[in-house]
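All protein chains but one are shown in place.
Coming up: subunit A.
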Amino acid sequence: MRRSPKDTALSQRRITRRGLVLGGLQAGVIGGLALRMRFLQVEQADEFRFLAEENRINIRLIPPARGEIFDRNGRIIARNVPSYRITITREEAGDVDKVIERLQHLVPLDPVELAAAREELEKRRGDTPVTVAERVSWEDLSRVAVNAPALPGVTPEVGLSRTYPLGPDFTHVVGYVGPVSDYDLSKIEDPDPLLLQPRFQYGKIGAESALEDRLRGKAGIKRVEVNAAGRVMRELSRKEGVPGDDIQLTIDYKLQNYVQARLGDESAAAVVIDTQTGDLLAVGSSPAFDPNLFVNGISSSDYKALIENDHRPLVAKSVQGVYPPGSTFKMITALAALESGEVSVDETFRCRGFLEVADNKFHCWKRAGHGNMDLHTAIRESCDVYFYELALKAGIDRMSEMATRLGLGRKYDLPMSSVNTGLVPSRDWKRQAKGAEWVIGDSVNTSIGQGFVLASPLQLAVMTARLATGRQITPRLIKSIDGVEQPTQSDQPLGLNENHLRAVRKAMFAVSNSRRGTAYRTRIVAEGMQMAGKTGTSQVRRITAAERRAGVTRNEDLPWNRRDHALFVDFAPAENPRYAVAVVVEHGGGGSTAAAPIARDITLQALYGEDPPLTAYPERDRGRIRAQQARLRELRPPEDDGRPTRA
């Protein structure tokens, strides 16, 4: 192609000019890019370096070992055992179904657990390990480990799991742990990040729950390098956590076992308290259940059975159940009247089988009447009318003051769930709760532990211990935390007239040891071991006028849940009290027949520290007791399980 030289020259000039403009523009852009690099890489370098580290380094928690729980002698009650489980990580597994199928050939997989795992695998992020099998045996675990190459994404893991070697014996005291639920989390403000770990074991009820903060310990921290998918590439550093504090209870496991075994299938509760220190030696409630069922989630059928049982096995009746104390309240009425100065120890009142107060007839349990009664005989024979008379003299204010002083109506600070306050009625209380004024009839009902007054077996045991010692015995359940002995608070005197107390104790001794005492049949005959007690029978229903005319229906003829509660409190040895015991048998009938025998057996067991000699029992009981001892021995836990215990 020919062009004119002019055209060529013009073109070349233009290209040169524009080429230089373009080059200039490009130089400008390159300069701008260099400046931007400088800004990012030099001026903001520190900030971005920090962000890069933050990206790369992930902080993982190392769950601490949960504190273990021991009885007063160092026998382990709640321990941690290695638990083997198998997890699958979806991202690493690739074809999850195929991997699970292969796994099934090696390890038995629970279909329910597997279904839950499949669901979780779908829901969770691909890099989260999901548990497919728990509590795997060592053999199964090894089989999985050996076949690891064929099972991508499958990891055998070792963790710690809670177990309760004594089974149901301590269910109502220690409770159990379980996986943290959303509901648990909703109750906690600013929860420990540990709780968000999948399947973290968290105290659900009992001491496990109440002492959760001490038992849990502090999480360790490991810094790991992760890639963008969150997979751990290597561990950078590790700071071990602080294990939870070990806790020693005041409970004696042998006595606790005996109490639970003795209560058997009754709906009942029993509390044994050390009258010197206030230590709770046994806190029993029946029926009980195996706490291990709950640790990994209870099956719905088991749970349904527990819920539907009319004996309410899930309730710790020892502290949670409250009952009208019935005649066991009479010592309080007596002391209230004596301390008021209105009544003397020797003063007598006549029991005609009833007392008319404000146009109402209040009956004595003995229709024919007791005749002339003083403090000693009235307690011994549990005369109601005598105490009606005292109530009229003492008045409700003094009675409720005395009840409070002896330990009723107060919530003890024990590490158990739902410790009940009970109820000591007063004028103010009735005005507020019922919107009505206190009437004299209320005082009369209260005097024999009926009406509004409510007490837990624990409170009755405390009351008995206070009567036995004259000191302000306060129950203690924790002996030590992390080796640090917890204080006892049982030294303060109650400030009651010693003569009055002595008279009450003497009368209680007569209850168990005088031929006319209501609990004479369940006495202890061993020298120096005799107990002083008081029976109680509290009504669950009101006796209608019609029933009264027709003659009171016998308890045995009533349906179970309408029968009277049977109560018994005692301390022993009467001369030098060491233990106070309270027993409540729900709907058991009479205190002397249903509760007193249990209380005597438990008291003797506490006194001897083992099965008492049959000679401690009255002769006619010995055959039956021998059989009973043999039967209960079967339920005893093995002497030791070969694991070092802690003092």
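The definition used in the following text is that a residue touches a chain if its C-beta (ideal position, glycine included) is under 8 Å from a C-beta of that chain, and two chains touch if they have at least 3 such contacts; residues count from 1.
Here is the rule we use: contacts and distances are computed from a predicted model.
The complex appears with one chain absent; UniProt names that chain "Peptidoglycan glycosyltransferase MrdB" among the candidates "BolA family transcriptional regulator", "Peptidoglycan glycosyltransferase MrdB", "Cytochrome bo(3) ubiquinol oxidase subunit 3" or "Hydrogenase expression/formation protein HypD". Looking at A:L33, A:V81, A:V242 or A:A630, the residue that reaches the missing chain in the full complex is A:L33. Touching the chain that is not shown, out of A:I59, A:V81, A:L185 or A:M233: A:M233 (per the contact rule at the top). Residue A:P5 is the one among A:P5, A:P149 or A:P487 that touches the chain missing from this view. What subunit A contributes to its contact with the hidden chain is residues 1, 3, 5, 7-12, 14-16, 18-20, 22-23, 26-27, 29-30, 33-34, 36-38, 40-42, 44-45, 47-49, 51-53, 55-56, 225-229, 233.
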